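Each remark here refers to the structure printed beneath this line.
Left out: one protein chain. Kept in place: all the others.
We call the chains A and B, going by the order they appear; numbering starts again at 1 in every chain.
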Amino acid sequence: MANGPSLIALFTDFGVGSHYLGQVKARLLGEGVTLPIIDLCSDAPVFDPRSSAYLLASFLEYLPEYSIVLAVVDPGVGSARRAILAQMDGHWVLAPDNGLLSIALKRSECVSLQTILLDLPHRSRTFDGRDYFAPAAARLCQCLPLPGEIMSPEHMVGYDWPDRSLAIIYIDHYGNAVSGLFGEMLSPNQKIVLNGIRINYAETFSSVNKGTAFWYVNANNLIEIAVNSGSAAEKYALTIGSPLEIER
Amino acid sequence: MANGPSLIALFTDFGVGSHYLGQVKARLLGEGVTLPIIDLCSDAPVFDPRSSAYLLASFLEYLPEYSIVLAVVDPGVGSARRAILAQMDGHWVLAPDNGLLSIALKRSECVSLQTILLDLPHRSRTFDGRDYFAPAAARLCQCLPLPGEIMSPEHMVGYDWPDRSLAIIYIDHYGNAVSGLFGEMLSPNQKIVLNGIRINYAETFSSVNKGTAFWYVNANNLIEIAVNSGSAAEKYALTIGSPLEIER
Partner (left out) sequence: MANGPSLIALFTDFGVGSHYLGQVKARLLGEGVTLPIIDLCSDAPVFDPRSSAYLLASFLEYLPEYSIVLAVVDPGVGSARRAILAQMDGHWVLAPDNGLLSIALKRSECVSLQTILLDLPHRSRTFDGRDYFAPAAARLCQCLPLPGEIMSPEHMVGYDWPDRSLAIIYIDHYGNAVSGLFGEMLSPNQKIVLNGIRINYAETFSSVNKGTAFWYVNANNLIEIAVNSGSAAEKYALTIGSPLEIER
């Protein structure tokens, strides 16, 4: 490859600032990684690769070229589920084969997809982030290929998932509620309906009065419901999985 | 300048460990930053530049010389509010012009103050931390000047704010409640009164019995109400904005 990787980004449901993140970093450093390591997102929907898949897809476009993304939302850890590596949109993404990569793959130019078959000693049964994906990422940092087999996207879990989700897939600490709809899927004259309540479009927070709800295209190109200086999640009792409708 | 910057510190209300922090770091790295980047404070009072201003001021003194501080508590993002850069106390601080810098400026020797006028492509309307302040900070790291206009402090939002706040401006995860009063503003024989309850001074936690409340000058020179091995916030139902009085 022309350029080596630029950074390692962790996308996980490990919990913000959790020791799981610390241990993955310690392992990466112990494997000789010298690239910067960042917590890209640590509160992906817990045990929920499906909601997480839309969120992960939304981040990739905003990473520096040649990022390595270690993506772990992995309720099936310890089972026979495969580990995969995708090269897409100029990034390398490592993840369990549980659908987590499926939406990103749909939305990107995927150059290659393969299984990861590393034979590692002292591997725990419950912490592949530290014991499997981290050493795999460390190999990539050294520009070494990962052993495994070429895979066809249609054999990947989640290949048949829809390219959008009419549901809330993430809630941030301000109470903004992110949907599984990408920016190009709605036009400003459409409304989002939550439990019978219509939400109008606005371009940004300061376009509406304090306390007013609106939908907008967030900075990662996902459609998000927000309240100026308030919490949309609280106002409408939204949680991950809450459904929404579109009104033309 | 004689010395280049030493680190980039993020002071934000983005939420601890949030993906907003991750994305700002990814952008900084993508812009070629090689300085260490630290989350100095990620849970500044949400949507509240005024409370945050006292907190930010308290941190600057304890940073290594020539730190770059990216300070973003910015409910007005997307509006016409300006972005500013202050060189003060040996640091460079970038922030929205919403008062966030005002208390730090009062308490420091400010060498220069300017607006930031960067013309950036692909700028979102809602995430200036990533899309505006990060590339601006990256320019500073390269010792490049930022385009903009010299500003007089009295034209900055918050110039007329008082140098102290008789209120709780921050609560940490132990339940310690930080006020907007700096150490030199009270003497040990004075009492803080919360809802009619008098709190005495003590030098440190181990000076009082377990469960006893006291006020002291915290490690950042702010006056703080604490309980030895307990939570002052819980004991007195304190939240950000709770008022306090001083008794001589």
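Couple of notes before you dig in:
Following the convention adopted for this analysis, a residue touches a chain if its C-beta (ideal position, glycine included) is under 8 Å from a C-beta of that chain, and two chains touch if they have at least 3 such contacts.
Small disclaimer: the values here were computed from a predicted structure and weren't measured.
When the full complex is taken into account, the listed residue touching the unshown chain is B:39, out of B:13, B:39 or B:74.
The omitted chain makes contact with chain A at the following residues, 14-23, 25-27, 29-30, 46-47, 75-79, 124-127, 130-131. Summarising the interface, chain B meets the missing chain with residues 6-7, 9, 16-17, 36, 38-43, 59, 62-65, 67, 172-174, 203-207, 216, 218-220, 228-229.
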